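Note that one protein chain of the assembly has been removed; the remaining protein chains are unaltered in position.
Chain naming follows the written order as A, B, C, D and E, and within any one chain the residues start at number 1.
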């Protein structure tokens, strides 16, 4: 069993390439981390600056996998071993693939938020950015088994990068949508549907008056939980390391 | 946001009245708790010495609720406030009722184990004590949304209190059943289906060679997670404090 | 096969301790009972005066179990054997535990109403008392398998004990909510979501113009049905009598 | 509310045209009927002599509808009014269509057996005739909402009309299959999957040692229940009488 | 593998007996058929002139089965073999029974439309004729597995035969309902819920500005697909030819 004095290292991977969002996510994660937990935040060099579609998500998954591989290499090369990874985009891009690449736990922020929301309420709603991404949350809810715990997936109709602007406009729209959820949905909690909202949680909670579950912070705590329990991704069965094989072309670096 | 130096206090409630099991659960919980977390373990004065049926469970729920009320009173009376509660019986007896009584998080060990198991494997099986209690796990899996993540609920056919005996017989049967699950079920992890197995996790893991998710330890970490995130049981909606009312007879102490 | 001349005895257990409601339930049950059926109505000495939360429900389950045990004892002691039990609270508190205690059938009024509603309509809605109890009905619908037969669980926002007042206010609000259900939900029937509405069925039906399925009366007929068919609670498998064991403290009377 | 002295009349419709089976069904129904209940059993003039396929079922539905219409006419013509109908084939052929034709309740024997089985056990299995009809039971279980209550649909591989033969061969095979279900399925009750087994219930129960739920008898009691409660098929919404229209050709008698 | 030069023959069966609708369906089917596909459209001699209830549907199933048998006979008698059948009523009446009668594929227009709609959108709504038939579509969606792909089943409240009138009134109401679906339902496509709308698809699509999936045309293409792939109805298991048996009375022609 892990010694309490041990430190652990959680790597937050922002799947998009907007450094300001990465920094924000890192700050949010670090704020809730335990004393012995080191939080580092990275993003891929290559990929979309925001993730607002299945397409953006599919491309960002590559970046996530590259970052997992980089994290694993760092540990293997005598650097700071990564004890757990967080995929900090609400679509959990590349989650199962990432799990195959490591014995460490890998947590998506959508799943993290859903899990914790069910522990403090019987029903919740999700408030996300653009309407077109609601389907992503709906699919995840169904895959993970939480569909009947969620009353409604709502969109504030804010492009993700508007969350990087200083103007309070995005915040206001999110609060408005959360209030509608509170009034209309018969819920006990709200899940914020974008990693870029990680710094807004407190303001939203105070304005709305409901527990607000935010995924980055939720995932950091779940990652810490698993590491403390020495529970890593199972290498028995379908999350085992991928079979060694050739990759061609620009992806040849992924092969063996 | 919670200051990292803050301590927190997690109360483990063993719903049965077997003190040796309470002690064992307390030790298991304390072993995995963070440095700043105080773990206390209690059990009700009154109730079944083990929980192996719906009937045992229904009676034990009263004990759980009494213990929650006691925990709340201690805090109110200037004692050590309880920051989170764990219900340490795999049927999660009284879970939703307990949540109504407090703003603190309340976590059941079955739900805790199910949640964490889905984070490290795509499919798991449950190994519990007596065959007659399998239905309890099946109902919980369905209610929580994890039915399709679980391949099979298996019983080692051990009465709960046999887990308190020193003879390794119970352990052997659990390991045998876990190995069958590993071989036959197409799974990546096993969930132990009884709080009384909390001290056996390491031995089982080594003997079986699969990640073993144990509920008491899982629940402690989830409780810590929620407290760190300042996420308590929602008091908006259906988990609000019960309406004040009269209780009659021996339950009059519950009334207002 | 049961001789038609035989009489049978159905015990209605009102899980709350409000005698006027018990009486009302007894009258409602007796009105629909067959000629040879004796209906007796009881309530526990101890427990909540009304059931409007998970907490109230958990406590009331103890009372239900005590009443089942009393019923069984009466028969064993040469008194009038109870042939079937009805749990007359819409949350069906203690249902599975109660079934473990007897070979007689035990029927909850929520399940009874749901079953019969599906036999006369393709879709129904539930109209219950307080909004906070809707979740209880939703959980039951899912557990029993009726979730997709029910369009909506609605609350008239009436505290249960208001149903004991003479003022027609409660009745009016229930009728209003039923009418909204009829207009908006695309349903063929309404299930009344509280045992305390058992005496209002006729008035509601006439005011609303839809079949109204009420649980107490439904459960009496299902109980008669099972007794006539000599179908009792299965003692093979997970509803067998609980294993004999010690109960401690004030619950020691439950032990063996 | 129905006066207890009132009699009621339940019409059992055997959807196949084998008179011996109709008689057997009538006897089984009459044995369990209440003192005031008159049971009549009929079968269509035209249709399959047994129902062992979707095709047989579709044709038999016409016969069922003709019998419902005949029942309604008899009442309208001053004959004995039919208070409830039972469709006595385990596929519940024509059930929703039949409900449209009458304000009386219409009960299928498969649904009846499923409903009652869930009241006395947490899990049951079905033992039916031919393997090819298992899919019919599986579809019904899913439509009615009972899929997760049923462990397995099993076939004894007996053609339906073998149940009309005196040789005990069919009975033996059914008992064998029921015993396998008892041993292997983790169940508390068995549902017999054919109206032609209505006379075998007692023998099977004694041989197998489990509660055996038989649909004809179950449906009679549910029909009595609904009539006593004055709950008829809802005429509000999608089970209202069909719109008047022309039928052509040999079906012109169905038109208006 | 089928030679491309081969022709194939698809028989569209309009389950109602309105010849003008049969003709319309035949035209719609022929318009989308491949060059080598011969489309013939028939309707039974006997049955309802429109299908707007479970009752109409049950009767029409007989006509469907007669038409399948006629189609099979024509091929056997040296006439033009039918390579695939389409059941051109949105309730897919008699579908599984029809499949038992032939090795050719049999496609219902509701299932066909649902299948194709899921290939071009993540969520769709259905717009059908009368509100009372919505339940038929809901049941099919659930049976086929598409319930969570469909946001809403809507009715334009048009009797089926109004679709045969020249007045544009029906079209206007359908377009209005489709526009409401587009605005309110969060969908990517609309499924038209009646074979009688087959000639309106283009107009509706242009007016609404969404992909409109129509069942007759969808089914013709799926039928062609299966024939090209030499995939016929499986005769292994529960869709095998019905067992030979006697049918009595006016249905004796169905027996062997």
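Methods note: a residue touches a chain if its C-beta (ideal position, glycine included) is under 8 Å from a C-beta of that chain, and two chains touch if they have at least 3 such contacts.
Treat the numbers as computed from the prediction; the structure is a model and nothing was measured.
Chemist: Indicate each shown chain that the hidden chain touches within the full complex.
Modeler: A, B, D, E
Chemist: Check the options A:37, A:133 or A:201 and report the residue that touches the missing chain.
Modeler: For the chain that is not drawn, the touching residue is A:133.
Chemist: Sort through E:170, E:187 or E:254 and give me the one touching the missing partner chain.
Modeler: E:187
Chemist: Among E:115, E:152 or E:180, single out the residue that touches the unshown chain.
Modeler: E:115
Chemist: I'm checking contacts with the chain that's been left out. Which of A:57, A:83 or A:199 qualifies?
Modeler: A:57
Chemist: Going by the touch rule given at the top, which residues of chain B touch the chain that is not shown?
Modeler: 122-123, 148, 186
Chemist: Can you list, in ascending order, the chain E residues touching the missing chain?
Modeler: Residues 1-2, 4-5, 31-36, 96, 99, 105, 107, 111, 115-116, 118-123, 144-149, 182, 186-189, 202, 209-211, 213, 217-218, 221-222, 224-226, 228-229, 231-234, 236-239 of chain E touch the chain that is not shown.
Chemist: For chain D, which positions touch the chain that isn't shown here?
Modeler: The missing chain touches chain D at positions 131, 134-135, 142, 147.
Here, only the chains that are shown with their structure count from here on.
Chemist: Over the chains that touch one another, what is the least number of steps taking chain D to chain E?
Modeler: Between chain D and chain E, the shortest chain-hopping route counts 1.
Chemist: Based on CA centres, what chain would you say lies at the far end from chain E?
Modeler: It is B whose centre lies farthest from that of chain E.
Chemist: Taking every chain's C-alpha mean, which one sits closest to the mean of all protein C-alpha atoms?
Modeler: C
Chemist: Copy of A-B's interface among B-C, C-D or D-E, judged by over half the contact pairs being the same?
Modeler: The chain pair with the recurring interface is C-D.
Chemist: What rotation angle superposes the Cα atoms of chain A onto chain C, in degrees to the nearest 5?
Modeler: It is a rotation of 120 degrees, to the nearest 5.
Chemist: When the C-alpha atoms of chain B and chain D are each averaged to a single point, how far apart are the two points in Å?
Modeler: So the centroids are 45 Å from each other.
Chemist: Chain C to chain D: how many Å between their CA centres?
Modeler: That pair's centroid distance is 27 Å.
Chemist: Quick check: what residues of chain E touch more than one other chain, meaning two or more?
Modeler: 131, 134-135, 142
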